[in-house]
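One structure is given here, and the rest of the page talks about it.
A single protein chain has been removed from this complex, and every other one stays in its place.
Chains: A, B and C, in written order; residue numbering restarts at 1 for each.
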Amino acid sequence: MGTTFDLWKFTKSAAFYALVLFIVVVSVFPFYYAILTSLKSGTDLFRVTYWPTSLSFDNFRQVFTQGAFPRNLLNSVFVATVTVILALFLAVTASFALSRVRFRGRGLLLMTILAVSMFPQIAVLAGLFEVIRFLGIYNTPWALIFAYTIFTLPFTVWVLTTFMRDLPVEIEEAAIVDGATPWVIITQVFMPLMWPALVTTGLLAFIAAWNEFLFALTFTVSNETRTVPVAIALLSGGSQYEIPWGIIMAASVVVTVPLVALVLVFQRKIVSGLTAGGVKG
Amino acid sequence: MASIELRNIRKSFGAVNVIKGVDLEVRKGEFMVFVGPSGCGKSTLLRLISGLEDITSGEMLFDGKVVNALTPSKRGIAMVFQSYALYPHMTVYENMAFGLKLEKGHSKEAIRQRVEKAADMLQIRQYLDRLPKQLSGGQRQRVAIGRAITRDPKVFLFDEPLSNLDAALRVATRIEIAKLHEGMHDVTMIYVTHDQVEAMTLADRICVLRDGLVEQVGTPMELYEKPDSIFVAGFIGSPKMNFLTGEKAAAFNCTTLGIRGEHMLVKPDGIWEGEVIHTENLGADTYVYLEMGQEEPIVVRLEGAMQHPSGSKLRVSPMEDRIHRFDEAGKPIR
Amino acid sequence: MATDAMAPITSASTPKIKSELLQQRVRAARWFLVPMLIALAIVAGWPLMRSIWFSFTDATLNDLYGAEWVGFGNYLRWQVLESGTVRYRGVLADPDWWNAVWNTVRFAFWSVLWETVLGMIVALVLNAEFRGRGIVRAAILIPWAIPTIVSARMWGWMLNDQFGIINDLGMKLGLLAAPVAWTASADTAMTAVLIVDIWKTTPFMALLILAGLQMIPKDIYEAAEIDGVHPVKQFFKITLPLVRPALMVAIIFRVLDALRIFDLIYVLTPNSRSTKTMSVLAQENLFQFNNFAEGSTQSTLLFLLIAIFTILYIWLGKVNFEGGDR
Partner (left out) sequence: MKLKTLLVSMMASVTLVAGAAQAAELSIVSGDTGNGLAFLRSQLDRFEAETGHTVTVVPMPSSTTDQFGQYRLWLAAGNTDIDVYQTDVIWAPQLADQFLDLTEAAADVVDQHFPSIIESQTVDGKLVALPAFTDAPALYYRKDLLEKYGKEVPTTWSELEATAKEIMDAERAAGNSEMWGFVFQGNAYEGLTCDALEWVVSNGGGQIVEPDGTISINNEQAAAAIDRAAGWVGTIAPEGVLGYMEEESRGVWQLGNAVFHRNWPYAYSLGNGDDSAVKGLFDVAPLPMGDGEGARSAATLGGWNVAVSKYSQDPEAAIELAKFLASADVQKERALSQSNLPTIEALYDDADIAAAQPIIPNWKEIFQNAVPRPSAPTKTDYNEVSSLFWSAVHDTLSGNGSAAENLEILEADLQDLKGDAW
């Protein structure tokens, strides 16, 4: 603390923290409200409150006893993880080719990849269903991993291509002079430099795969192979029209927590900013 | 330990011809400097030698063997880049050891010894555990050189390695590179720069490039004393050689008369008279700029600190044995 | 297609010499691209072709394999009545379709605009150094992390006119005079959908922009600081141009996603005409109604529309395809 009180500086940092607070509140409030709802039951659900009135973990207990929720959670983890690893693996190598090797038709190829993202997912459902049955992976996690590449791959390829293009040429040349093959350049030189981009795209792809509903519903037909979003849709109240808000919210809390944990684990990498030093004077 | 021979090397990027047929021989253990103005193709030529760039036509030989298609690592070269190009995520040690790790067949211990030996040579041993971003510019450049040394190359390539450093560091590092060359005189070194001072001070031989072609190859003194063209004469030496045309040149039976500032004498009966328009006092020398009705002012280099107020008249004469006479084509008349 | 295109540019001028390095790189590029292309061809290429093919047939979901070719009939066909008036039919003559196009474009424009602006603000905040940054970063990701079907329902609940907290809050704060039936009323349904989408997707933008910000060397700012450049000017002169490539890619993917918006609207306001987008309409025809061919036609048109948009965007936005020096 300085000896003189700097009013302008104080106002500035106060305004900054107010902005941070606002962003956090807006982001978290619905989730908070979901938690609040998950602790309620029965007619209480229809009453608006801002603070928890009762603490009942009944809904959480129900989540884990109805259906095969723990199993679904594991399926989701497996499917999303493998999807991300596969997408990043294919995308890192492909984006090296697309950003660093000059060949004819590169722009066209990038456009083609992007075009995959232009077709409404709902419209490929029928065709994809045929392919998946043809491959014999229907009703297995592989069907989902396979289907999810349709939205994770174009996205990761594009983002990584953009980032890889920005890496300095001389670093790559230094590696070539050192005798590095393209594979070594990717794995030992570029990937460490691209951590922020890799973690970010990986995380976004992970969440997209984690949350996907329509494919998951169509390509799996048993509780043992279904993933969490479908499981949540399957959570139900006592009768046809009754929507079990409490349980759904409890389940949402349960599925969101691992993602928050994931972000906390990787957040250092998201902002490591390694490339800032060392490449150029 | 390699001699390098370039035979009618050409390089084009699409429709643009950058190197237009270069023949050159670099001897074993020689320190060769490529100089030339920017865009002359000197960096491209270096990259062709390194193997980073493909040769469009012609032949490149290392020790008599064609290496046109060989990868950089197989040519046994090492390169120091202008921007250092250190791997930012690796420590100094890892940076230096990377190439050796990729070459199979070196034990960990052997790698360590070689890295440490190179680090000692460049006095960067205490930085081995640091990341590049924790080093100063000069230290980074030494690491880059150290990385090249560690690989024990046959050919050492430098691509304007000093241009990112400030003046003082540039001189210090230049001396270091010169010492390095003395210490490893069986290694062929090729060095690209646009700075003729670096060229003069470092080179065994200099190759002056112009517009994708070799203008002249020779020792610094050969270039200084017997330039093969007006271009070389003007490029080598500081201050730049003065060129006189018209009557003053005709008096010496040439189209263009070249005379260096240090080869002119101020004397009352000097054959040329000019008006002092500017004086630069460097302490040991003084540069006097004279207006003589030529395209550019004529620079006279005088020893010691001299005072010649602007506007005053001065008479000078060239040293007769130091004049360079050129014909219409810019070729020397000897 | 890819393998033909893979021939290096230089090979045209010099068929005789190809350096090992170039060969190695091109070979590697081929191996790197082939698995991705195969994956995409199977997972997207075939289903896409099927859909496009169906759009030229009279396929119904009950009879997919007996579909017959009808040409452009699903797109536009006409019939001259005895009186001489011409009756146009087909998707292109369907007011519902154009209503959906308008909804989609409107939605995409506003949602992406807001998400970009807010995402940029959030990214700049997260790029600053302050205490508790990690927690905040995790917190802002929560909206993106909640499955869409859940967040749509959650917001549907919060936006309810009787027991929704938004109305309660709005009334308590004096912003609303009477409870608003957000999702039910035609005037507010689109606003409701936009609010939820912006809330949900801003973190995606923020994170991508943040990754771009992270790759800007810090010393550039230090230099600007020393030169006394005003922060606002710094933003427009340094940050924005440098983050532009990442931003352009983020926007492309957001727009493509927004133009195809389906699940959020399907859950939140499934049948409201004022929010029915092209994907929702296509889904309805494909799976709910007996109009599989029409649904395929709508999907194909949506695809074309997005393609045209993307080409325009890339052309006008000068997105760099051929960057990099090698």
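Basically, contacts are C-beta pairs under 8 Å (C-beta built on N, C-alpha and C of every residue); 3 or more make two chains touch, one makes a residue touch a chain.
Values in this document were obtained by computation on a predicted structure and should not be read as measured data.
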List the displayed chains that the omitted chain touches in the full complex. A, C
Of C:34, C:92, C:181 or C:307, the residue in touch with the unshown chain: C:181
Of the listed residues A:66, A:140 or A:187, which contacts the missing chain in the full complex? A:66
Contact residues on chain A toward the hidden chain run 41-47, 66-67, 125-126, 129-130, 133, 138-139, 217-218, 221-223, 230, 233-234, 236-244
Contacts of chain C with the absent chain, listed as residue ranges: 60-64, 160-163, 179, 181-186, 270-273, 283-284, 287-291
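To be clear about the criterion, only the chains that are shown with their structure count from here on.
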Each chain counted as touching chain A and chain C at once: B
Which chain's mean C-alpha position is the greatest distance from chain A's? B
Chain pair with the higher count of C-beta pairs in contact (B-C, A-B): A-B
Roughly how far is chain A from chain C, centre to centre by C-alpha average, rounded to an integer in Å? 16
Chain centre separation in whole Å, for chain C relative to chain B (CA means): 54
Chain A residues touching 2+ other chains are 176, 275-277, 279-280
Multi-partner residues in chain C (2 or more other chains touched) are 9, 21, 24
Residue numbers of chain C touching chain A in their complex, please. 1-2, 4-9, 21, 24-26, 28-33, 35-36, 39-40, 42-44, 46-51, 54, 61, 64, 121-122, 125-128, 130, 133-151, 153-155, 157-158, 162-165, 168, 199, 203-204, 207-208, 210-211, 214-219, 245-246, 249-250, 252-253, 256-257, 260, 262-263, 278-279, 282-283, 286, 292, 295-296, 299-300, 302-303, 306-307, 310, 314, 320-326
Touching chain B in the complex: which residues of chain C? 9-10, 13-14, 17-24
Per the contact definition, I'd like the list of chain A residues that touch chain B in the complex. 168, 170-171, 173-180, 184, 188-189, 192-193, 274-281
